[in-house]
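Shown here: the complex without one of its protein chains, the others still in place.
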Amino acid sequence: MVTQVNHRVNFYDTDAMAVVHHANYIRWFEIGRVEFLREAGITLNELMKDGFVFPITEVSAKYVSPARFDDELIIETIPTALTKVKMAFDYRVLRVLDGTLLVQGHTQNVFTSRETGMITRLPAKYYEKLKAALD
Amino acid sequence: MVTQVNHRVNFYDTDAMAVVHHANYIRWFEIGRVEFLREAGITLNELMKDGFVFPITEVSAKYVSPARFDDELIIETIPTALTKVKMAFDYRVLRVLDGTLLVQGHTQNVFTSRETGMITRLPAKYYEKLKAALD
Amino acid sequence: MVTQVNHRVNFYDTDAMAVVHHANYIRWFEIGRVEFLREAGITLNELMKDGFVFPITEVSAKYVSPARFDDELIIETIPTALTKVKMAFDYRVLRVLDGTLLVQGHTQNVFTSRETGMITRLPAKYYEKLKAALD
Partner (left out) sequence: MVTQVNHRVNFYDTDAMAVVHHANYIRWFEIGRVEFLREAGITLNELMKDGFVFPITEVSAKYVSPARFDDELIIETIPTALTKVKMAFDYRVLRVLDGTLLVQGHTQNVFTSRETGMITRLPAKYYEKLKAALD
C-alpha cells in the first residue's frame, strides 16, 4: 500500500531563497507516515494510549528540485520493511501541477515502550495491520 | 529586573521576503521568558517537576522593523504584573549592531496544575522569587 | 465574507506539554489570510509579482483551549477593516469534532512596495476585490 496526502506550501515554510527550507520536508515525511498508519487502520494516538511510541532512528533525503510558496504537493509514503520492532518507509514529494519529483526520502522507525524508552515488540493487533499494508 | 538574552537569526528563521517570519518572534519571547525565570532562580523544569505549567493565555506583538539572516538580536524581557495565579511580561527585540527596536511584545501567562489543567496558586517558594525579580 | 480552511494538527506542531505550541497559531492565521485572499480572487504570488508585499504590523491572540495532535481544526478568517494601505482580520480556530473555540486572533497588515519597503496604496484592481469581500 502506497499512501498519498496533499500539502500546500505555506509562506512560513519558505526561506530567504524563496524556496521551501529543506528541513520542512523531514516534517512532511511525518505527515506522510501518520497518514500511512491511519490508512493501515492505526492512529498514533491509539498506539500511544497503548504505551507505544514510534520514534525515528534514521532519516535521509535527496533534494531534486525546490518547492515554492503556494505549490500544491503530494507526499507519497511507501513502506519498505517491517519487523516486530521496526519499520522503514520511503517518501516521494511531488508537485501536483506538473508531477515533478522534488524530494526523495527514507526513514527508519522503531517501536518503543513509552514507559521504559526501550525498543519493544509490537503486539499482533498492530503488527498484522502493518503487515497487511506492506503487501 | 529586566533580562537580556542574545539570539542570532538563523537561515531557517527567514521567509521568502528575506526577513524573519513574524511568528518566530513569538517563539523568541519564550526564550526571553525562560531566561527571566532562570535569572529569577526558577527553571521551567523545576516548576514542571513540582506539578506546575505556565501556559500563555494572551500574546501580542508590534512589528517595527524587520530582522534579517545573521542579525545578532537581543531579547529583553520586562515583568509587568504578578499575582499568585498569573504573570505578565513585555518584550523588546533589538538588533545589536545598531540598537534598532524591531519588535515589541506582551504576554499573559497563568500558573496551571499539570494534573488538573486548572489555574492554580503558585506556592510561596516560587512566588517570592518572582516578586523579588519584579521589583 | 468569512473563509474557512481546515488544518490537521501534526505531531511536530505539539510541544512537551502534549498540546499545540502557542506560536503555531500565529502561523495558522497566515494560512487563513492566504485562503481569504484566494477566495477574494487574489493570490499572494500575483500580488508579489506586481511588486506588493503584505507584511504584518500587529498580531494578537487569546488562547482559550488547547489543541492536541491529530485534532482536525477550522481556521476562520474574518475581515474587519480595509483602506488602500492596510487591512485587518480577526481569526477563530475551532476544533471540528466538538466545535470548541480554541484561539481567537487579530492581525493588522499593510500593503508595502517590495522595491522600496514603504507602505503604498493598493491599485484598484486589488482594492475592489478586497472591498467586495469585506462586505
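Should a chain be cited, it is by its letter among A, B and C, assigned in written order, with residues numbered from 1 in that chain.
Heads up, the rule we're going with is that a residue touches a chain if its C-beta (ideal position, glycine included) is under 8 Å from a C-beta of that chain, and two chains touch if they have at least 3 such contacts.
What you see is a predicted model; the values in this text were computed from it and never measured.
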{"item": "Touch criterion as defined above, residue of B:I31, B:V64 or B:I78 at the omitted chain", "value": "B:I31"}
{"item": "Hidden-chain contact residue, picked from the options A:A61, A:I74, A:I119 or A:L134", "value": "A:A61"}
{"item": "Where the unshown chain meets chain C, residue by residue", "value": "11-12, 14-16, 18-19, 21, 23, 68-69"}
{"item": "Residues belonging to chain A that touch the chain removed from view", "value": "17, 19, 21-24, 26-27, 30, 53, 55-63, 66"}
{"item": "Missing-chain contacts mapped onto chain B", "value": "10-12, 27, 30-31, 34, 43-45, 69-70"}
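Everything below uses one rule, namely that only the chains that are shown with their structure count from here on.
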{"item": "Most central chain, Cα average position", "value": "C"}
{"item": "Rotation, 0 to 180 degrees and nearest 5, that superposes chain B on copy chain C via CA atoms", "value": "180"}
{"item": "Label of the chain whose CA centroid is most distant from the centroid of chain B", "value": "A"}
{"item": "Whole-Å separation of chain centres (CA-atom averages), chain A against chain C", "value": "27"}
{"item": "Averaged-CA centre spacing for the pair chain C and chain B, given as whole angstrom", "value": "24"}
{"item": "Numbers and ranges of chain A residues touching at least 2 other chains", "value": "11-12, 69"}
